[in-house]
Structure formats: C-alpha cells, structure tokens
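A single protein chain has been omitted; all remaining protein chains appear in their positions.
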Amino acid sequence: MKEDGRPKVMVILKTLSSQYWKFVEAGAKEAAKKLNVDVTIVGPSSEAKIDEQISLLEDAITQEPDALVVSPSQPVTVIPAFEMAKKKKIPVLLVDTDADWDDKVTFLGTDNYTAGKKGGEQLASMLKPGDKVAIIAGALGNTAMDHRVKGAKEVLQAKGIKVVAEQPADSDKEKALSVMENILQKNPDIKGVFSANDDMAIGALRALEARKLKIPVIGTDGTIEALESIQAGNLSGTIAQNPYQMGYKGVETALKAIRKEKVSKRIDTGVDVITRKNAQKKMNFLKGLLD
Amino acid sequence: MQAVKETSLLKLSKVNKSFSGIRILKDIDLEIKAGEVHILLGENGAGKSTLIKIVTGAYRKDSGEIYWEGNRVAIESPLDAMNLGIATIYQELNLIPELTVYENIYLGREIKNSGKFSLLNQKEMKKRVAEYLKRLNLDISPEDKVSSLGIGKQQLVEIIRALMMDTRLIIMDEPTASLSASETETLLKIIDDLRKQGIAIIYISHRLDEIKQIGDRITILRDGCKMATLPVKKTSTEQMIQLMVGRQLKDQYPKESFTIGAEGLKVEDLRLRKRKETISFTAYQGQILGIAGLVGAGRTELARAIFGAEPIESGKVYVFGEEVTIRSPQDAIQAGLALISEDRKGEGLILDLDLEFNMTLTSLKRLKQGAFLRFKKLNEEANRYLHELRIRPSDVDVPARKLSGGNQQKVVIAKWLATNAKVFIFDEPTRGIDVGAKVEVYRLMNDLVKQGKVVIMISSDLPELLGMCDRILVMHEGKMTADLSREEADQEIIMKAATGGIQNA
Amino acid sequence: MLDVAGKVSAEKKIAKGFLDKFGALIGLILLSVTLTLLTDKFLTLDNLMNIFRQSSVNCLLAIGMLLTILTAGIDLSVGSILAISTMLMGIVVVKWGMNPILGMAVCLGVGAFFGWLNGILLTKLRLPHPFISTLGTMNIARGLALIVTAAAPIAGFPYMIQFVGREFIGPVPISFLLVIIVYVGFHLFLTRTATGRYIYAIGGNKEAARLSGINVNRVLVIVYTMSGLMAALAGLVMVGRVNSAFPLAGLSYELDAIAAVIIGGASFFGGVGTVWGTMIGALIIAVLRNGLNLLNVSADFQMAVIGFVIITAVFIDVLRQRASKM
Partner (left out) sequence: MLDVAGKVSAEKKIAKGFLDKFGALIGLILLSVTLTLLTDKFLTLDNLMNIFRQSSVNCLLAIGMLLTILTAGIDLSVGSILAISTMLMGIVVVKWGMNPILGMAVCLGVGAFFGWLNGILLTKLRLPHPFISTLGTMNIARGLALIVTAAAPIAGFPYMIQFVGREFIGPVPISFLLVIIVYVGFHLFLTRTATGRYIYAIGGNKEAARLSGINVNRVLVIVYTMSGLMAALAGLVMVGRVNSAFPLAGLSYELDAIAAVIIGGASFFGGVGTVWGTMIGALIIAVLRNGLNLLNVSADFQMAVIGFVIITAVFIDVLRQRASKM
C-alpha cells in the first residue's frame, strides 16, 4: 500500500496504441477517481510485442502493487509472471482476454468467439442461404482475432452461407483495402463481408465503395470511426465490446479483491450489436469518455 | 628547358600536423614557383602525402600558414583547393568504381546544359574525354566502367582527370607507381608540356631516374622535417639518398648469385579465361625470375590464375615436380604458393585492422595451440617483420589504414613471408616503396632464394628487373614473347618484346 | 556485362539500364505468367490497375529508400514519417478545418522535416550509420503520431486531399500516374543531374567523392530529406486510399520498401541501383500479394510463399548475371 494509504493497482494492457485500449484506460481512470485508487495503466507499443508485455508485467511486480489487472496478448505467456505475482501475494485479474490460470481472481470481458458469433449472426440476418461472403482476418497468430473469425465463420456456415474467401490483412487499414480489392477481382458476386476488426472493415468498405457495391459489412470492436461510418450508412454494423466497462470494473473488482471481498470468477461485460439504430447512443457515450 | 619563373605560386610556412598526438609534420616551409616541377622526396612515412593533403584540403593543418600568389589563404576542403586551381592525383586511387571513365573524370565539375533544369551535358563530356584519350593514344573508352579496368588504366584515368582540369598547380603523388615504362614516358612528356604552359607541378616519386629527368627543384623530407630544397641538376643521386635516409646506400641492386636448382614452379599450357594462347614457363630454385610487360599485358592475370584467384580454362601446374590442382587461393597456399598482390588496398590489406592481424592472417594455422591462437607467438612474429622490414610506425596495434602507402606495401610483403611458402610470386613488390626499403625487399628476395625458395618478380620497373633477375620473361597481350637470360636482357630488347616486336619464347 | 560494341548512345544506355534489370523483370514476368495460368482473373485490366494502385504507396517509399541505399545508407523511419505527416495533416485539415492545400503542404513539410532531421543527425551529429539515426527517428515519429490524437484515427478528409489516392483517369489510378511522374523525375535526377551523380559517387566511394570536391554532407541531407518527402507523399496517397490517417499507418512498411529496392538490383553497399529496378521490385511484391489473394491462399502459407518467391526472384537475376558473364 502506498504511503498515502490508497491501494495501488497496476493495469497492464495489450497496448495503448489504439482507441479500443484507450477506452479501457478511460474506464480504469474513472474508477481510480471515483474509488480513490492509485491506478497505473501501461501497455507495450503494439499487441505483437509479447515479450515487452511480459517485461512490463515483471517490472510491475517489482513495484509491488496491491493488485494487477492484466490483458494478456498471448494468454499462455503470462503464466510464469503470474506465478511470480502469486509468490508475492499480489492478486491478478484478467480483462478482455482470459488466461487458463487457476489462481486468477476473475476474468472480466466478453469472449472473442462469442463476439465473432454475434457478428456472424448479424451478417447472416442480412443475407440469405447460398450467398457468398468474405472474411478479413487479422495477422495469423493474433488469437483474439482468430477466435472472432472462427465464431463468425461457424455461424455463417451453419446458416448455409458460403465463405468464399478468408484472407489476412494484419489489422492494417490499407492492407485490408488491397486485400478486399483483390478478393473482389476473384469474387465480384459476394454479398457480404465480416471483418475481425473495425479498421479492416473500414478499409474493406473503401474497396466496395470504389466498385459501387452496396453490400453489408460487419466489423468488430466499435471504434468511433466505425460508429461514424454506421451513422453515415456505410458500415452495416459492428460488434462493440465494452472496453470502458472492462477498465472500470477491472479496477473496481481489483479493489474488492484487495479488500478480500468475494468476487465472481467470471464477469461478463457484454457485447452490443451496433447498427444504425443505436450508433448515436454509443457514440455519445464514447465521445463523453474522451473529453 | 625553360627557365623557372621566379613568381611564387604556393608558399607554406611553419606547417605542423599531428595524428593522435604524434607529430607527422614539423614546421615545414615550402615554396612552389609557377612553372616549376618541384620534387618531394623522402622515405616511406616521411610525411610527403600528409603534406600535400594539407595543400589539397584533404586534411587540415594544426598550425602554420599557406599563401597563394602571396595572399594568405585558408584551405579547408578539397573544394577550396580546387577553386584555387589545384588539381591532385592522390597516391591511393580515388575513383568511383561503379561510375564510367568520363563520369569519374568530370566528377564534381560536370558540364551542364545551359538553361534546361541544368541537366548534365553527357554528350559534351564524353566527347571531350574521348578526344583527350585519343590524343594520348590510350585504349580506354569514356564509357568503360572504372571497375572493369586494370589498376594501371585506373591510374591513367586519375591522371587524365587532373590534366583535364583548368589548373595552376598539379600535385602528383607517385603517379607512375602503376604505370609501365612507355606510359611513364608519355606522362613525363605531358609534364614537360605543362611546365612550358606555366603550370607548376609537385611531384612525388621514389623513382630516382624520373626525378632526375623532369625535376627542377627537389625538397627532401625526413621524419616530418624538411632537410633541404635543392636544384635537381646540381644534386647527385647519392646526395639525395644521403639526405633522405641519413646514410649512404652502396648498392641499389644487391644482386647475389646462387647455383640453379630444381624446377620449383612449372606452368604448362596454361590457358586463361578469354585468352587464346597458352602459357608455359618454369621457375627454378636459385634464381629470381622476372616477368616484364606493359600495363595490361596480362601478368597480373597470369599470377592470379596460377594462384587460383581466377578460374583457368586449362593447363597444368607443378610445384617442385609434383602436379597440383589449384582451384582457390586456399589450394594454392596448400601447395606452397604465395602471391604478393599488386593492389595492396583492394586485395592485400584489411585496412581497419591492426598490423599484427594483417601480418599473421595467412599463417594462423601455424600459430595456434589446440584451438587457440598463441598471442605471444603472434606478437613476436609481427614484431620481427616490423623490424626486419623497418615498418613505421613500429607498433603492431596500429590499424593498417594509418600507415603511409609504402609501409602498407611492406605489411603485405610481411604477411606472405610469414607463410611457409615454397614459391613466392611478387606482383609489383616495390611499387611505392622508397629506395632504402627497396633494397630491403631485394635482400629479402635474396634470402628467400638462399633458403631454396622460388622467387618470381612481376615488375614494370625495368631497371629493377635488370638489376635483380637471373632470367626475364616478357609478356605481350597475354602471350610470352621472350625468355631472356641475365646476359641477353637489356632495356631495348625487353621493350621490343613487350610491344610485340619479337616473339622468341 | 562489358559493352563490347563500344559507343552507346544515351538512349541505348537507358535501355541498357532496363536490360540490366532484366533479371528482376524476368522474375516479374515469370510470376505474372504463372498467375495468369493459375487464375483467369489475374490478367484483366481491372486487376492490373488494382496492382498498380496497391503498389503505389510502396513505390513511393521505395524510391526514397533507393536514394538512401545508393549512398550506402538506409532509412528505417519511412513508415513512421508516413504516419506522423498524415496525422498532422489530419489535425490541420480535419480538426482545425484549414485549407486542404495548406494541409498537403503541412504533410509534405513534416515529412521533409523528419527526413532533414535524419540527414542532420547523420552528418552533423556524425552518428556512425543511418541505421541508428533513422531507428531513432522511427521511434520518435511513431511515438508522436500516437501522442497527437491519443491514438485515435482521423477520418473525413476533404475530397481534394483524397483525390490523388482515390481517383482514376479512365481506368488508370491517379496514384499510379503520380508514381510514374515521380519515377521519371527521379530517373532524370539520378542520371542527368550532377547531384544525382554525386549520390552514386558517395555510395561508391565516399572518400573519393569528398576529395573530388563534393559536399558529401549536403548531398546526404538532400537524400534523407527527399526520402522523408516521399514518405509523406506516400502518406498522402494512403490517406486518399483509406480516407483516414491513423497512428499505426505504415507500420513496418520499411521492410517492403527495402525489399523492393534490393529485389530491384540495388546494392546494400551503395553506388548500384536504378529507379526502374526499384519499380520492378515493388511490382513483384504487389503482384505476389495480389496473386495470393486471388488464389485465396491461406494466411499461414502466404508467408512461406512470399519468402520463397523473394529468394527465387533474386536467384533468377543471379543466374542471368552468371550466364552473361560466361
């Protein structure tokens, strides 16, 4: 505990280099203010920097906080560091992405597989069996995105929709644009697109616009850019998680753990399927966070 | 010869220069008059190149003054010197290998089209270079890539580059080191012309005959100090050597004779890449075998081919009677050969590494115990050659880059002496080394012969070949055109064979 | 390799420059023929234009990279410069609502500034190798790009800014026309101007260049500034393409740019390389990616195939050169 008596919570995220994680940060900060907790939020420069995240975690443990809130980029990799925390009796909470470790306090988040399924359902609801769709995936090996793709694909296939192309675009808007352009060369008759994140969805949308193709595109994450696009009638929808809640509840629950209160092993922060109907509301909420 | 004009063009006063705290130039005064050929003479490492580099802006002096036509000037970059009208032929080639001949010649002062975005006027540059090359009767095209030329032709390009500048003073640091006799003649004639036009020349060379032929005045340096400035005509060779090395030099060519022994290296019907003719010759124990020829005659090519540095079409090589197959320098060394390359910078030295490293590189296998090198042994060995060859500075830890050109050459020689080779092929071994050191090299060759080694010396320096060799082969356009005994050989007959005039091999 | 015929006219020489790059060109042709055989969609006007458009960002980055590699240097910061210059343009134009022309000027200016900074770090601070200085700016520029909007992307650029990256003249993307103009310009610059020649000279032998009176530092600063400028121009194209600026834009694009330059026959040791070779290098990469998408090759295999094709493309060139030396 810090000199001022406030409990110290360290939040280690996958990265802080994207808006999604900035929302998690905003939630955690808000909780810090409301609950009078000393919260430090850090993350490596990109989600791919797995080793850097481990170092961050180790360095956080060195500072002996009262609790750790972690969102692991590669779930298995953090276990040894968690063991270190355990030795120092620091409780560990997971947010956004779960890890298979028995001694965790709890996992708060949605599960990417479910998010993917919801995305698939949303897309399927706008199509009919036999339609062709394309899937834009993240870089291979990005577990979260792999899970989303898996969920979406399963649902789509179950509804009799054909996935004719599944290509990676490394979470890069420009690459997604190129990939979509190329997919359209081969499959000009596709009827819908699912993208493992919003950035790539927006890139893909550009390719469709250029061809004057008006087909549903579903993204994942719920970034402001995606919401704006939905409002403008371009993007059909996105599966928004609740990063803000993850951050807020993460800290809140950490505090409970510090106080040795009982905490549920699984806290669902829920997903929102955003379409034109509810985009404005979500947008107001998110914009409010950033001021 | 026209009388030297008395106007002072360039004057140095109390110039000092140190490297890493060691004083290389000590209070040097020097005056160059318009229209004179001023010789700089001194042992390897005396500071000649350093001195001229201060004039050309390549180095900055520590203290002292420079006057140009009586006005004090600051020369802080090569461009400053060029703007004054100073052109330089450096001792080390300074060409861009990937650019063409004409591009190199005009580098830094290209001719541009008037108006149009100041694009280069390539046509004009090529034309002028072509004309100049034609005037000198040289078999070089303006569009040849410099990297495709032999080292001699590269040197010519470097010279032409200086000559084609609009200059008042041309500095030549050992320009003839890689030139053959006839090309040297051409250059000396050009120098005479330039002098007549009132252009001053600073000329550095270790070839005393040239100095005598063209010099007006001579300044002699020793260990960074100026010893004297004298009129060339009134100074004897002995006097020059005395001032330069501080002692008498009895014999420029200390030839010793031995009895002829076994066939050491025998080359049979060797056909080089892209050549039609085959070459055969034998070098014996107890003899120094010379190979003469003009630049581009193919001597270097032959040596490299024997040594496995270049692929051959066909042919056999015997070392002491045993046939050997050489496909790489490694094989050659295994077979007991050593090749002292003519291109010390490109092929001889690892410039950034120290002398010990360079000198022992070829003999590491011999200098280790188990897996590890024996440092003491390495150090001893290196120091031994340092002293035997009088290399300066005599510190095995100095990187090779920091040595003067002549001392670098000695390091290359040392590196091969350190091997246990049976056959030594020296390609232009005395290029760029001073008269004193030359004698050391000749003595070394004598020693090698005495030890029963076979010595082959490729050289463009005819007096040296005549002075030291027991037999001289002459090459012309990739063929052997003469095989002369010591008695038969003289300058005239060699020149004739080298230009294709006779073929009796 | 040696031109036996002797005299070659300037025009022929340009052609020769092309031929010298035949190896990479052969690689490109072989790759294209293979893809044409494998999928009927490859050799369509539409798809070819696609490829040109997709290669344009890398083409622009690669031309700047070529300059630095010609001087025996490298520029790792191109991707980051792309990001910071477009982000700042976004702030000026979208957030502050200023004139798009001014915004473009800001974009190019910021790119040139960071490039200039690279040059100054290299020449004035005398850092031993541009790897260090550009690695430094790479991190700094990326950091700033993330900081300026707290990692938020900026969308909603006016049409004028999107124009270059987005529009077509007939079937031809304007971005590729821009690339052609830039390449012709750099071709002239490198082969027909004194500064261009100095760039080769510095890469070939820095000391000799200095002794020839060339202001080496000045030329190096020009080179890195141009590389930065080209990165910003690439950014402009990219913004038009995706209608937004985002802080992770251009992440690790330097690798593709370097690969294009090297596949195109330039030497890491400087002094060797051509503009057209670089373009072919960039096209090989673009065609490869396009082909993999058309064939719907699964993601895991894509990587391995790319690696294999890079090696093969260069190996063909090696074989050709060896053959021509026989």
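As written, the chain order gives the labels A, B and C, with residue 1 at the start of each chain.
In this section, a contact is a pair of C-beta atoms (placed from the backbone, for glycine too) under 8 Å apart; a residue touches a chain by one contact, two chains touch by 3 or more.
None of the values given here were measured: they were computed from a predicted structure.
Novice: By the document's own contact criterion, which visible chains does the hidden chain reach in the full complex?
Specialist: Spelled out, the missing chain touches these shown chains: A, B, C.
Novice: Touching the left-out chain: which of A:N36, A:Q63, A:S125 or A:N284?
Specialist: A:Q63
Novice: For the full complex, which residue in B:N104, B:T219, B:S341 or B:T481 touches the chain that was left out?
Specialist: Per the contact definition at the top, the residue touching the missing chain is B:S341.
Novice: Using the touch definition up top, pick the residue from A:D66, A:D131, A:D146 or A:D198 that touches the left-out chain.
Specialist: A:D146
Novice: Looking at A:G43, A:P91 or A:G219, which residue reaches the missing chain?
Specialist: Residue touching the absent chain, from the options given: A:G43.
Novice: Given the contact definition stated above, which residue among B:S77, B:Q122 or B:T362 touches the chain not shown here?
Specialist: B:T362
Novice: Touching the hidden chain in the complete assembly: which of A:L35, A:I79 or A:L213 does that?
Specialist: Hidden-chain contact among the options goes to A:I79.
Novice: For chain C, which residues lie in contact with the unshown chain of the complex?
Specialist: Against the left-out chain, chain C lists 72, 76, 121, 125-129, 131-133, 135-144, 146-147, 151, 252, 255, 258-259, 262-263, 267-269, 299-308, 310-311, 314-315, 317-318, 322.
Novice: Considering the whole complex rather than only what is displayed, give the residues of chain A touching the chain that is not shown.
Specialist: Answer for chain A: residues 15-17, 40-45, 48, 50-52, 54-56, 58-60, 62-63, 74, 76-80, 100, 139-143, 146 touch the chain left out.
Novice: For chain B, enumerate the residues touching the unshown chain of the complex.
Specialist: Missing-chain contacts on chain B: residues 19-22, 307, 309, 328-330, 332-334, 339, 341, 346-353, 357, 361-362, 364-365, 368, 371-373, 375-376, 378-379, 383, 393-398, 402, 415.
FYI, only the chains that are shown with their structure count from here on.
Novice: Can you tell me, using the touch rule above, whether these chains form a line, ring, star, complete graph or other shape?
Specialist: Drawn as a graph, the chains make an open path, so a line.
Novice: So, what's the distance in Å between the C-alpha centres of chain B and chain A?
Specialist: Roughly 70 Å, centre to centre.
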